[in-house]
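Worksheet: the structure to be examined is printed underneath.
Heads up, one of the protein chains got dropped from this complex, but the rest are sitting where they should.
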Amino acid sequence: MRAIVYGYFTDELDLLNAVKELQNKGIRIADVRTPFPVHGLDAALKLRRSHLPKVAFVGGLIGGTLGLFFQVWVFTKGWPLNFGGKPFLSLPSFIPVTFELTVLIAAFSMGIAFLLRSNLGPGSIPDILDEEVTDDHFQIILSEKNNNLSETELVEALAATGALDVKHVNAEK
Amino acid sequence: MSEENKYWHILEEFEPIKDARLPNGREEVVSPVSRRNFLKVLGLGTASAALIASCTKKPVEKAIPYFIKPEEITPGKAAYYASSYFNQNEFCNVLVKVRDNRPIKLEPNPKSAITPNGTSGRVQASVLDVYNINRFQGPQKEGAPIDWESADNKIVEQLRELANAGRPIVLITPTIISPSTKKLIAEFAETFGAEWQQYDAIPMDGYREANKRVFGTDALPEYHFEKADCIVSVGCDFLGTWLSPVEFSAQYASRRDLHKENPDLHKHYQIEAGMSLTGSNADIRIRADRSEYGKILAYIYNSLATQKGFPAIASDIPAPAVAAELDNVVADLAASEGNSLVICGDNNPDYQVIVNGINQVLKNIGKTVGFERTYNHFRGTEKWKDTLLNAEPGAVIVWDANPVYNHPESDKIKAAIQKAPLSVAISSLPDETSELCHYVFPSPGYLECWDDAEYKKGVVSVMQPTLHKLFDSRQAQESLLKWMGNETAWREYIKSHWVSNYFQLQNEQTNTDRFWVEILRNGELTGKVEPTSVSFDETELGKAFRSIATEKPAQGFTIELTENINIGTGHGPLNPWLQECPDPVTRIAWDNYASIAPSTARELGIINGDIIRTGNLTIPAFVQPGQAAKTISIAVGYGRTAGVPQELVTGVNAYQLAKLDNGFRQFCADGFNIEKTGEHEDMALVQGHQSMEGRPIVREATLDEWKKDPAAGNEMHEKVEHHHTTLYKEHEYKGHKWGMAIDLNKCTGCSACVLACNTENNIPVVGKKEVKRAHEMHWIRIDRYYNGEEENPEVVRQPVMCQHCDNAPCENVCPVAATNHSSEGLNQMAYNRCIGTRYCNNNCPYKVRRFNWLDYTGSDAIPNNRYDPANLTLDLPRMRHNPDVTVRAKGVIEKCSFCVQRIQEKKLTAKSEGRPLQDGELQPACQQACPSDAIVFGDLNDPNSKVSQMMKDPRNYHLLEELHTLPSVGYLTKIRNKS
Amino acid sequence: MMHVSPVREPLINGEKSYKDITKDVVAPVRAKPGKLWFVGLGISAIVMLIGFAMIGYTIWFGIGTWGVNRTIGWGWSITNFVWWVGIGHAGTFISAILLLFRQKWRTSINRAAEAMTIFAVMCAGLFPLIHMGRLPLGFFILPYPNTRELWVNFNSPLLWDVFAITTYLLVSLLFWYMGLIPDLGTIRDRMKTLWKKKVYNFLSFGWKGSARHWQRHESMSLILAGLAAPLVLSVHTIVSFDFATSVIPGWHTTIFPPYFVSGAIFSGFAMVLTLMIVTRRALNLKEYITVGHVESMNKIIIATGSIVGIAYITELFMAWYSGVEYERYAFMNRALGPYAWAYWIMMTCNVISPQLLWFKKLRRNLAFTFVLSIFINIGMWFERFVIVVTSLHRDYLPSSWAMYKPTWVEVAIYMGTFGLFFTLFFIFIRVFPVIALAEVKSVARSSARKFLGKPIKKQSSEKQ
């Protein structure tokens, strides 16, 4: 039985201050939930940079290469056909399709990677503690799991940052 | 049998067998049921689209062999039979291409003495007539079916009764050139005391009368255009519709073949009122009103006579308006004495007397005008009416003639026929005359017949059937034999006539049966020529001058009745191919119209398509550049209604405007005015723009310029060739490289190529409405542009088909690779791959690609959407299809393939025989049909081929060559003789 | 902290807190739709169905039911295609390129504009399909393995189109939907009924606003914008290749790619304006889509409109300067030939009328902007008509010149695409948030009137 403690702010500036305050106290923050991406929060929470751009790059590389090679294969090995007197390997003609495939595969590989990585997707059921989080509540969630403090200590610490309506629940996991 | 293929059996399981005695009787039932099940399930999603689209019903197909295979038929191979085409206005020796017992194409017979080079468009289209669904299906009495035997009995009985009662019996036919038939008719006439009269829809009895008066011979002479250095034609359309156009086209073109050895081009003057096909080809065309023809001829005669030291004939005929221009004509004629030819297209004997006088003065008789092989054609006179209208005939037998439609006194004739106690029509198709007759005896089409023909004296040819009779019909000759009680088969009758009359003309065969077989193989036999000389009666000239002098000056507008090259005398309306083929001058299809001069049109405020009233005709007007101001030209042959399905009824009947003058029918009359009705109807005009806009499309030069520089008018070609360069390596054509060269100097625009292409390539007929919407489907078209002032422009023509460009713009843009380049330089089009984006058509600078806008052919998978106004997709007319060419479905692009089916066939023959392909062996349909040899096809990789030679000619250029499309078609500049 | 220059007018008017923003934007989704909405949807749906019926008619009887002919192979169908694709350029331009340029004002309009893009591209995509003579065999255009061993022609601009349009549609859809996820989460949490909650949860992929998700989401949005930006430019470039790579005078022009792209953005913005001016009133979003927004868009319209105008003039100049007689004739024919009326409608609507926007008063006048935007859309349609039809109807050989007149089938299909577009749009405004909630909130602190420091003096510019 590990307890989860959470509270919210109504102003993102208060949230940022609270995060800093808690971190100064050495309290680990389980999650912060906000209605929109708050500037500076990533840095405050010391989140690692996302790998998604790399996924997109690799996806684009694969898409473009496959697209280009497919076209080259079709026109030189598959069935070389004489179109309007052009050479079989008419590379400039292959640019548009190659480009489109690069973008398509890059975008979709990144999109899918995002969903998988974030465990989002159709049918995914989130653990929502406060519905107002998607409205105007900036929520901080602390967990007993990765802190050495007791439940009440966490509640106190959170309340001390000025968080409103600090609650705790006992989560199963 | 494997499990997965069980579905072929499922047929019976779903279809309760009605009568198992016919176990295979339900072959139309579709079998792959489980597949279709499957498709139903997959009705959604992309995969299903693929499946449904490629799913064609797969019926259990039968393969039914012959019971006894005829020796001469090889399934999949064509057989050729020599035969002859003769219709009311022309004759042609042909080879009939027969595939699996069906004639599908007519080709010129190279062994012919008359028409070895090509055919006319009408000949090409005539193959469709055999499969005409409107033909009589069997003998009729008063419109009700009757059997042959009782009809024969009744007729014989009545004929005998009438003969005994002394009532005249009249047999009316068009000119008959068949020697056997003539003999038979004579026998028939004797048996029943009948009177035989010939009647021509458009007569030439005036010519014969003039020849009788001047030369003392009632004959139509032969003309030698190939020998004439100077041709002067006064309103005579000898390249299109006059006397023997196929023959004349070849002769004419032979003098327009320009190369170093033959720098002499003939000079052709055309003096005419309406723009005719011949006039549009003339080196110099002189515009004159129709009513001036007499004056013009008189003027020419007198000027020439004075020059040549003959006495001029004094009369008070005023000088024609174009006298100044005529002086050049006279000078040229005088310079080419003995090598010139003057002809006139008017049936007025007085005019023809003067023409004869002119030719006599020029010493042309015996040179360019000969009386050895006179034409047996146009034997009709106006005498035929005498008995019919005045002697109360007992029986009238009308055989293939239609005077009720095409004679100006049609009402009287109608009454006379109706009054006769017995009237019999022998005809293949219902017409205005057969409608009135008691009995109708259907005759077969000429491809189902035995017959012979002596078109020109001493040149006899045969006609032989090439398919079984499609309907319950009987040849007229057989009927006559039957009525006479003669049991001889008609075929035997002909054979015996030949054996007794022509066997001695040859000495190769000694056995009469062999002789007959040989005749059937060659189609023709030419006897020896006996030199004939004719006398000359000068006094007739004076009479002719006097009668011209008494001509009243023309009042108001003169209406000139012309003959449309496709429709002819009125047979054409039933042939949708001919209807759809645009007139080569006006480029209008599916209609007749009154051509009026641009100045007149402006004066009266008339634009193309305004309906006007003139005479008693209500007809759309067409503003024709080059038309004489006071002459209106209207084509006859239109306005056929009886027996013509509604969709094919086009235009108005202009025959009623012909007038009778001294017992000769004249096809012009004056005293008309033009009245606007305020209505307007767009005509099916396939070419809306008449000017080249100064573009180098048709390139031309005069003879003098050409003599100085053979590349005259074609300077651009050199420049473009000079700039020929490419970024990347061009494709190599390692075997054949097909190409075509077209000599614009030879092309007369007769449209035989268009119709040959129609026949060969299964091109659909789309009807008037679709042609109006620019949806016509012809793969080859003959563009016509005017040049110069609208009052009398120069005309240029250019046949345009797919140019088979090596850098084809169309190929690049097809997304599905349905069109690309073959290893032999063909721009190939795979119909079955085409999805119909029409991108290729847009990107074709020549606009030669054609799209199947609607389901014209009935080969579409979707039901109930056929668009076939001419009913050519019914089973019977479908038999005309060339089985070697795909019938295209709705929604695909099609275009000229250089007759790839013929390329394949000839290549294969050479391959099987293990020999190289000969130059000239391979001819596309257009080249083959062209009577003037303007089109040459061959292998460009062979430096000695004729086409390669022509491509090297300095006159050669490519259409829009500045675009660097590298076409495989070359055009040779048009050279006019204006010296 | 962020400080905003006081010169800029606020992007969100009224004293809107985060809660107010949520409430205002979610209101149309939560409220029962009004009568007008049903009437609008009904009419659009009927028009759409008529259009579809005509498409069926075309497939059944053939392209011959249209007015196109042997000379003008493409008529209204491709005109409409290019027009719709052009309209479909604004959305992705706004959300991608303006995102890259950090233009905050895009946040209030990008959602609707992107939706419009997708619907417009759907309408556009219909035309190349139905203009095929054999639509059931249209799958030949896809390079799929088959027993014929035959692929497709990668040289054909029409094939490039297939790839470009498909990619554009899919990537735009992805971009749009990814942006929608957090907002759908917001709607889910505002819903009272269980099934609606479930449905929106399904649609929002279980969004919970976690900081980590936000971080990835932002990162992805930026990259997607980076990918979509060249895509936007490529789509109309490739569409212009349909014409530019051909040989037809009037088509064969190297200026086409930039000219088409700016024309597309021009017409796209016009369409966005047409729709947004109505939507902000109908959905009561005046505080979010302000006159300032309209003005910004109008500025882009002047810019692109001027580019288009210069392109027209350049074309004329080049035709003259090239010395090619076909080229010269084609442009003379445009301006003075039988279709000159279309050319002058195009010139008036596209070149002359947007120049009025140099006046600030007109730029900020909603009624004027609305009328102008419709003018531009008409003008841009005629631009495509001029390019497609007048170039084709008189090309090289005068013997083949012809005229083109659409039939009622073509007109009905075009109207049908409007039906489709508006049906989808009507559904969209009732189901999805019309304004990108999270994005608006994220710029609220810097741009909303409420959050702007009190010392900033009030601007009294807005008058309606």
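Per-chain residue numbering starts at 1, and chain names A, B and C are given in the order in which the chains are listed.
One rule holds for everything that comes next: a contact is a pair of C-beta atoms (placed from the backbone, for glycine too) under 8 Å apart; a residue touches a chain by one contact, two chains touch by 3 or more.
Assume contacts and distances are computed from a predicted model.
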### Query
Under which of the names "Branched-chain amino acid ABC transporter, permease protein", "Cytochrome c domain-containing protein", "NADH-quinone oxidoreductase subunit N" or "Peptide/nickel transport system substrate-binding protein" is the non-displayed chain listed in UniProt?
"Cytochrome c domain-containing protein"
## Note on the structure
Check: shown chains touched by the absent chain are A, B, C
#### Entry: Hidden partner chain, touching residue among B:143, B:166 or B:914
B:914
### Task
Could I get the residues of subunit C that touch the absent chain, sorted low to high?
146-150, 198, 202
### Query
In the full complex, which residues of subunit A touch the absent chain?
79, 122-123
### Residues in subunit B touching the chain absent from view
1-10, 12-21, 23-24, 30, 33-38, 40-42, 47, 50-51, 54-56, 58, 60-69, 74-77, 732, 734-736, 818, 820, 822-824, 826, 828-833, 884-886, 897, 900-901, 904, 907-908, 910-917, 939, 941-942
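To be clear about the criterion, only the chains that are shown with their structure count from here on.
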### Selected interface, A-B versus B-C, where C-beta contact pairs are more numerous
B-C
### Message
Roughly how far is subunit A from subunit B, centre to centre by C-alpha average, rounded to an integer in Å?
### Response
79
### Query
Going by the touch rule set out above, which residues of subunit C reach two or more other chains?
150-151, 153, 155, 157, 159
### Query
Which subunit B residues touch at least two other chains?
809, 812, 814, 817, 820
### Footprint of subunit B on subunit A - complex, ascending
81-87
### Residue numbers on subunit B that touch subunit A, as the complex places them
728-731, 805-812, 814, 817, 820-823, 966
### Query
Within the complex, which stretch of subunit A touches subunit C?
10, 12-13, 31-39, 41-42, 45, 47, 49-50, 52-53, 56, 60, 70-71, 74-75, 78-79, 81, 83-84, 86, 90, 93-94, 96-97, 99-101, 103-104, 106-108, 110-111, 114-115, 117-128, 131-136, 139
